[in-house]
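The complex appears here without one of its protein chains, the remainder shown in place.
For reference, chains read A and B in written order, and residue numbers begin at 1 within each chain.
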Amino acid sequence: MADPRFYAARGPLTLAELAEIAGAAITDGADSARRFSDVAPLEDAGPNDVSFLDNRRYLDAFAASRAGACLVRPELAERAPTGMALLLTETPYRAYAHVARAFHPDVHPRPGVHVAAVVDPAARLAPGVTVAAGAMIGPRAEIGQHCNIGPNAVLGPGVVLGPDCTIGANASLSHCIVGARVVVYPGVRIGQDGFGFAMGQEGHLKVPQLGRVIIGDDVEIGANTCIDRGSAGDTVIGPGCIIDNLVQIGHNVRLGRGCVLVAQVGISGSTQLGDFVVIGGQGGLAGHLKVGSGVQIAAQSGVHRDIPAGQSMGGTPAVPIEEWRRQVARLRLLVKRRGD
Amino acid sequence: MADPRFYAARGPLTLAELAEIAGAAITDGADSARRFSDVAPLEDAGPNDVSFLDNRRYLDAFAASRAGACLVRPELAERAPTGMALLLTETPYRAYAHVARAFHPDVHPRPGVHVAAVVDPAARLAPGVTVAAGAMIGPRAEIGQHCNIGPNAVLGPGVVLGPDCTIGANASLSHCIVGARVVVYPGVRIGQDGFGFAMGQEGHLKVPQLGRVIIGDDVEIGANTCIDRGSAGDTVIGPGCIIDNLVQIGHNVRLGRGCVLVAQVGISGSTQLGDFVVIGGQGGLAGHLKVGSGVQIAAQSGVHRDIPAGQSMGGTPAVPIEEWRRQVARLRLLVKRRGD
Partner (left out) sequence: MADPRFYAARGPLTLAELAEIAGAAITDGADSARRFSDVAPLEDAGPNDVSFLDNRRYLDAFAASRAGACLVRPELAERAPTGMALLLTETPYRAYAHVARAFHPDVHPRPGVHVAAVVDPAARLAPGVTVAAGAMIGPRAEIGQHCNIGPNAVLGPGVVLGPDCTIGANASLSHCIVGARVVVYPGVRIGQDGFGFAMGQEGHLKVPQLGRVIIGDDVEIGANTCIDRGSAGDTVIGPGCIIDNLVQIGHNVRLGRGCVLVAQVGISGSTQLGDFVVIGGQGGLAGHLKVGSGVQIAAQSGVHRDIPAGQSMGGTPAVPIEEWRRQVARLRLLVKRRGD
C-alpha cells in the first residue's frame, strides 16, 4: 500500500520470516510459507498485507478486515475473521514497527556536500556525511559520521552533532551539543536566546544568555519545536526523549531519560523533569518546578507546583487526576441538579 | 490607503462599478458616477474610500466614519452619516472581499526558475511555474501550471502540486499530494513523520510512517503550521479547508470539506472531522475521535469524546456549549454567594 513515489519497498516476506522479525508466534496449522508484500491499516489491507491490532477501539475493524495477516494479542485472536493468518504477540504495535521497517527499510542518501551548500572551511565533517543544497554549516562545527543535513538547514558556529543524526529541512541549530542518532525535524529551532529579561517600566533589559543546549542520544524533536539555550548553565534533553511538533522548551529546562512531550506542550524556564515523564498535548508547566520520574500530565493541564514521582495530574491548576475527574463530575452534577 | 510599497493599485472605480462588483444595491438618488480610489477601515477612510460594516461592534465607528461609501446591511443603513454613499448587501464582508480585490488585483510573479534555485533534473515543472531563489525541488516532484514556489522552500522527492498553488518562503513539503489553488504559508511543515512510537521503559521504538498527506483543492494552510503524514493510510485535508497559523495536525487525521481551524489548534492522531467543522483558537482534540459535520468547538476547549453532527461544544473536557455556560455561571455564583 505504501506509495512507491515516496517509499522504497522490499519483499515479499513469508509468514515465518515475519514471525521472526516480529518476535511473534504463528498459530498451529498456519501456512508458514504464505507470502506477504506490504503492511496496511486494518480497513485498507488486502490478502497480501500484514496489519496490526493494538487499540481495542478497532476491534470491529479487525473482525471485518480483509488483511492476510495480523499482529494481535493472543487474547483477541478469537475475534479474527476466518482465513486471516495471526502473528501472536503481547506488543503488537512494537512488533508492527519491526515488520514495517522490514518491508520499507530506511534509505540513506548518498554522502557528499551539495554544490549549493555552504560549509565553512573551519568546520569538520566526519566521513559519510550528507549536506543538502542550501544547508549552511558554520565555523568550528563538528558533524559526526553519517549525519544527514537537510536542505536549507543552518548549523551555527561550534555546533556539535554525534554520529547518525538527521537534521530536517529549514531547521536551525546554534549553541548546542547533540548526541548520536538524534532526529531533528524540519523547522526546529535549537539554541536561540532564552526569554531572559530584567523587566521594568523603564524598559525590559535583555540578559545575556550564555549557556548551551545539550541533547542526549536517540532523541527526536518534532517539526517547528523550539528549544532555547541555557541562560548560564545548560538546557538538557535526556537520552531517548521524544518531543512532538510545536513544543516550547524554555532556557535551563532539564529533561531526564525517555520523556514524551506531545504537540504544543510548553515548559517554562528552569523546570526539571525526571525520567519517562509524559505530558499530553498543549499541557503547560510553570517555571522553576521539579517534576518527578514517571509523572503523567493530562492534555491541556496547567502545572504550577512540584509533582512527586509517579503521580498522574490533570486540570488547571493541575491536581491529582482522580481529584480532577471528581471536580469535573461534581461541576456537571451541580449544573444538572439545579438547572440555572 | 494600501501602501504602494507593498500593493499594486487599480482604480478609480465608480459607485455603479462597485455595486456591480459587490453585487450590492445603491440607494435611490445616489450619484452612481461618483469615483472611489481605494478601500479603508471605517476609522481611517476618507471621502474617496470604500469601507464596510459587518460586525455590530463597530456601529459607532460607522456612524462617525468619513468614508465616502460603505458596504452595509439594509437594516443598518439608517445609522449612516450624511453624505456617505451606501452599497446595500446582506453579506458586506464577502462583498468587501470582491471590492478590495478589484482595487488591488493579485500580482503574479514572472514565471521562471531563479538561477539560485535547485531543481532536480528528474522533477517535472508545468508551464508558467515560478521558482524563487534558494528553493529546492526534489527528484520526481510534479509541479502544476502557474505554481509559485517561494524563496528557500523545500519540496521533497515525489511531491505533487496541482495547478495554481502558492508555497511560502521557507516552507517544507514531503510525502504529499496537493490539489489545485492551495496556499501554503511561510514556514509550514507538511509530510514529516508522525508521532509514532511504541513506548516502553526499555526505550521508545520508532514506528515507520508509511503514509502520505493528501490536500484537496482551495485549501489554505497558515504560517508555521505542521501536518504530519499518515502512519500507514493517509492524513487528509478536505477541499476548501482553511487552517490558521501554528496549528498541529497529527498523523491519519481526516478533515472533511470547508473546515476552519483557528490558530494554535491541535488535532491528535487518527481523529476524523466531518464537513464545515469550526474549531476556535488553541482548541485541542484527543486522538481517534469522530467529530460530525457542522460541529463548532469553542476556543481553548479540550475534546475527549466523539461529537455528533451539528453540536456546539465548550470547556475542558468539552461539553455542549449551553452546559458549559451553565457550569461557568454556577461556579461564579458559588464563589459570590459564600465568599470563601
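Here is the rule we use: a residue touches a chain if its C-beta (ideal position, glycine included) is under 8 Å from a C-beta of that chain, and two chains touch if they have at least 3 such contacts.
Since the model is a prediction, treat every value here as computed from it, not as a measurement.
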Which of B:Ala16, B:Ala309 or B:Val328 touches the missing chain? It is B:Val328
Answer key for B:Asp44, B:Asp60, B:Asp306 or B:Glu322 versus the chain not shown reads B:Asp44
By the document's definition of touch, the residue of B:Asp164, B:Asp193, B:Asp218 or B:Asp234 touching the omitted chain is B:Asp218
The one of A:Gly266, A:Gly280 or A:Gly314 in touch with the missing chain is A:Gly266
Note that chain A touches the chain not displayed via residues 116, 118, 134, 136, 140, 152, 154, 156-158, 160, 170-172, 174-175, 187, 189, 192-193, 195, 197-201, 203-208, 210-212, 224, 226, 228, 231-233, 246, 248, 250, 264, 266, 268, 282, 284, 286, 288, 300, 302, 316-317, 319, 323, 326-327, 329-331, 333-334
On chain B, the omitted chain is touched by residues 1-3, 5-7, 39-41, 43-44, 55, 57, 91, 93-94, 96-97, 100-101, 104, 114, 116, 132-134, 150-152, 168-170, 185-187, 218, 220, 222-224, 240, 242, 244-246, 258, 260, 262-264, 276, 281-282, 299-300, 316, 328, 331-332, 334-335, 338-340
